[in-house]
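The complex appears here minus one protein chain, its other protein chains still in place.
We call the chains A, B and C, going by the order they appear; numbering starts again at 1 in every chain.
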Amino acid sequence: MKAVGVVGAAGFAGIEVVRFVLGHPDLDLVYAASDSDAGKMLSEIYPSLAGVTAMEFAPCDVSALAEACDIVFLAVPHTASLGLTPTLLEAGVLVIDLSADYRIRDAATYEQWYGAAHTSENLLYDVVYGLPELNREKLEALGEKGAGLVACPGCYPTASSLASIPALKAGVTTSDIVISDCISGVSGAGRKLSRTSSFCAAGENVCAYGVATHRHTPEIAQTLSDAAGHDVKVVFTPHLAPVVRGLLSTVYLCVEPGLTRDMAFDLYRAYYEHEPFVTVLPLGAMPQTKDVVGTNNAHIGLALDGRTNMLIVSCAIDNLDKGAASQAIQCANIVLGFEETRGLQMMYAPVV
Amino acid sequence: MKAVGVVGAAGFAGIEVVRFVLGHPDLDLVYAASDSDAGKMLSEIYPSLAGVTAMEFAPCDVSALAEACDIVFLAVPHTASLGLTPTLLEAGVLVIDLSADYRIRDAATYEQWYGAAHTSENLLYDVVYGLPELNREKLEALGEKGAGLVACPGCYPTASSLASIPALKAGVTTSDIVISDCISGVSGAGRKLSRTSSFCAAGENVCAYGVATHRHTPEIAQTLSDAAGHDVKVVFTPHLAPVVRGLLSTVYLCVEPGLTRDMAFDLYRAYYEHEPFVTVLPLGAMPQTKDVVGTNNAHIGLALDGRTNMLIVSCAIDNLDKGAASQAIQCANIVLGFEETRGLQMMYAPVV
Amino acid sequence: MKAVGVVGAAGFAGIEVVRFVLGHPDLDLVYAASDSDAGKMLSEIYPSLAGVTAMEFAPCDVSALAEACDIVFLAVPHTASLGLTPTLLEAGVLVIDLSADYRIRDAATYEQWYGAAHTSENLLYDVVYGLPELNREKLEALGEKGAGLVACPGCYPTASSLASIPALKAGVTTSDIVISDCISGVSGAGRKLSRTSSFCAAGENVCAYGVATHRHTPEIAQTLSDAAGHDVKVVFTPHLAPVVRGLLSTVYLCVEPGLTRDMAFDLYRAYYEHEPFVTVLPLGAMPQTKDVVGTNNAHIGLALDGRTNMLIVSCAIDNLDKGAASQAIQCANIVLGFEETRGLQMMYAPVV
Partner (left out) sequence: MKAVGVVGAAGFAGIEVVRFVLGHPDLDLVYAASDSDAGKMLSEIYPSLAGVTAMEFAPCDVSALAEACDIVFLAVPHTASLGLTPTLLEAGVLVIDLSADYRIRDAATYEQWYGAAHTSENLLYDVVYGLPELNREKLEALGEKGAGLVACPGCYPTASSLASIPALKAGVTTSDIVISDCISGVSGAGRKLSRTSSFCAAGENVCAYGVATHRHTPEIAQTLSDAAGHDVKVVFTPHLAPVVRGLLSTVYLCVEPGLTRDMAFDLYRAYYEHEPFVTVLPLGAMPQTKDVVGTNNAHIGLALDGRTNMLIVSCAIDNLDKGAASQAIQCANIVLGFEETRGLQMMYAPVV
């Protein structure tokens, strides 16, 4: 059993990490840190945990965390991770960071988009970007070292990347511009109160936001460029829809005129053939967010517009799970040498 | 491993039984019957099962079921169970019936409310009403016989009963009339298409339906009368709210003037102290359906109106789970001598 | 044309008053007061007003209001009205108060439930409770005086009263206790941010709140007692459902054994026969909130439970309109001698 700490445990991604750790046979939750809710029971803030755990949120004390934990999941706002990660790594802790602080390899790009100085650039050389479907071997290599830092992808980058990688890797695209048009549930905005995420603003409403300026843009571009082997530019448009959870990314990829729908389908099926959490739906079916909510699963569907040689690929995930918490567990499983699906079986979500 | 069949497996309650059976370490799904969807893969109708099971729906053949299964769950409309149960019982199968056919002990009452003749009244003597929090010993006794028939409660009766039983058993009520005012999610209407359960009718809408005429009325009255030890009359008003799942029952119980809020609370806490699936929330907190969706859990909260000596108790469940599928599994666990929580751990639902 | 001011104009009820005033042929909006949003255009906060009005919110200056306005609508939190109303009345302004400050005739009761001292008890003698279906003549009498104070009912009291008054006035009830079980949309909590009204808390969720303690309780009891001609006690349980707007009140009235469903129906039809905004639906139909959203309409349906002599009446309104803004306009129309339906035609809401 590995001792686990979660920082930012009272937030939406944090508490989902808690849920998966509580249900994981090889992980033992020893520290749930939340400065804002310290002293309260987890079940007071999240009553669904009543009868499941009697644990309380504790203040975030980095020394105590380093001492108590083998693994620490950081589910904190950007810049907060910069202050915690170096200390934890020095103490030999495996750090799975769900924040944006170590996702962008180029510190200048980070500073431009996040408006904050990067105070531990040196760590950017060794960090592994935690998208197992692209970087499994690097995650496994980290396990051999016995520790290190994983920067888990954001929710939009996860879905956009899963939808794009097979085509980019196969070299069938003909433009260096990829459009990713996404729709997210409201929980993506986190637990902090805001006008935008109030029921009366978000209910019975659909809108775009952060158009051409959203911070996930450079992260998506970096991952797609990695997959393509050359520079890819990304047009990223997030929308908000009145669902609590779920995220759909629809990407537009200009492809070679010779590529048929069946060829595209085979290419995607082959790429994800051995992936335990990615399903390419039969031709004609498109993914629905409700089918993956509460799970680490990603569903992918595709269509080819022959009039314009445009490959349209849609990927559905749970923004808090495959887009954050359960993907972090998946990364931990790989690094620690556990079965990759350990504690992440599909059964965690209602079918209807 | 026990071999399990589910009839009506393509319906909402049926597919949830399937989900729980697939995740149950001691149950083995061998037969998923659905006449309407026979030949289709489960994952075609419910894509969340893609990658989880490759099983297909099969036509409902009672002989084949009897031969192949140790246990059969019947998630069928009323009267359909009347046609299947006798044959299955004769073959020594444990029948867990989620329909209404064997819930009402008095055949005349059944016929009056359901408008159908009861063709196997003899079975009404031995059937056990599958509300473990009231009838655990009877379920255990069934297990000793090695087989038999369990009639699982409806969703409204489950929540209304859990909210009322402790006060009725304690004899603190002063009226033989109990009002149960309930709010259900739309999945309670089942998978069959109807105007009422279309998105444009049910979305952004709240209404009462079946007032003074809903078929769950005599079932609730029977259970409350059992608990009280005398005849209880029930005023039952179901409402529809725009949630997919979840059911809240708020009951109004006239109580002795001397009963304080703390006394009522202690009484409920004591009654449910050892129940693995029922949580009485701290005084001041009221249950929320979202905290129990996807689970077998029931959350209860109460308040006392001192001006009117009215005890108001609210109980939240998932209408398809504790109100149907997972309660059926709970009953099966008890009858079969498994740990009662086997395959029903809380972790099956998102926390946020 | 009458010059109109709205205080608290940036709140949900306030902006709905603004909407109705803008569409009213005899009212001229001259002052939209909001201290929190002063200087911003109305259409910045509520973009649906883009192209409709170029007005800005102004700070609340009671002297300026008194000078500029013939009528002032106060859509403010309780206690705020206490500070504004006396000055406005002295200046001869017609004050339509949507707050709770002058609804309760007994100052001690107000102070007990609202935890605030009542600083203008003298006004409680002359205020008219603005429920036209009960107090139309008093509102007309106010008009003859040329000015005065109308205290508009809360949303829950409006629906609960409309559902109960005909039976109480007719003297067919047999108990002095009335249960009002209500379901409200989230906009009832107002525009202020709160955990409870965030999308992730309120979405896909149903719960009771304020059980046995909600401040609307004494107001409902006062109105029902007025209608009955004797003291009526109220058990009031509000629930929250995931709709933006709409409120349903289901009341339980013990009635004489001889009262049939048809008699009850005739009684309600007769009482509301000449009411322009109240529709008693045909027997068998129950009201839906979606059918009245955006309007001043109230829909009523009823059923009789013969086993328990319980009359169950359900009333649907829009909590912000008939429960606040449009009812205030209706009151103003009556006091000012306009056609009662002026500016309140049904066409203001989508049909689907």
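Of note:
Operating definition for what follows: a residue touches a chain if its C-beta (ideal position, glycine included) is under 8 Å from a C-beta of that chain, and two chains touch if they have at least 3 such contacts.
Everything quoted here is computed from the prediction, not taken from an experiment.
Interface note for the absent chain: among A:Asp61, A:Asp106 or A:Asp305, the touching residue is A:Asp305.
Interface note for the absent chain: among B:Ala68, B:Val244, B:Met263 or B:Leu283, the touching residue is B:Val244.
When the omitted chain is restored, the residue from B:Asn135, B:Ser187, B:Thr217 or B:Thr295 that touches it is B:Ser187. In the complete complex, the residue from C:Ser48, C:Ser63, C:Thr174 or C:Thr213 that touches the missing chain is C:Ser48. Against the chain not shown here, chain B presents residues 12, 186-187, 191, 193-195, 197-204, 242-244. Although one chain is hidden here, its contacts on chain A can still be listed: residues 177, 179, 181, 183, 185, 200, 204-209, 211-213, 233, 235, 237, 239, 241-246, 248, 250, 252, 286-290, 293, 301, 303-308, 310, 312, 314, 316, 352. Even with one chain removed from view, chain C keeps its contact list with that chain: residues 12, 15-16, 18-20, 22-23, 46-52, 187, 204, 244-245, 276, 279, 281, 285, 287-288, 290-295, 297, 299, 318, 320-321, 345-352.
Note that in this section only the chains that are shown with their structure count from here on.
Centroid distances built from C-alpha atoms place A farthest away from chain C. Each chain gets a centre from its C-alpha atoms; the one nearest the centre of all protein C-alpha atoms is B. For the pair chain B and chain C, the distance between C-alpha centroids works out to 39 Å. One simple way to say how far apart two chains are is to compare their mean CA positions; for chain A and chain B this gives 36 Å.
Counting partner chains per residue, chain A has residues 12, 187, 204, 244 touching two or more of them.
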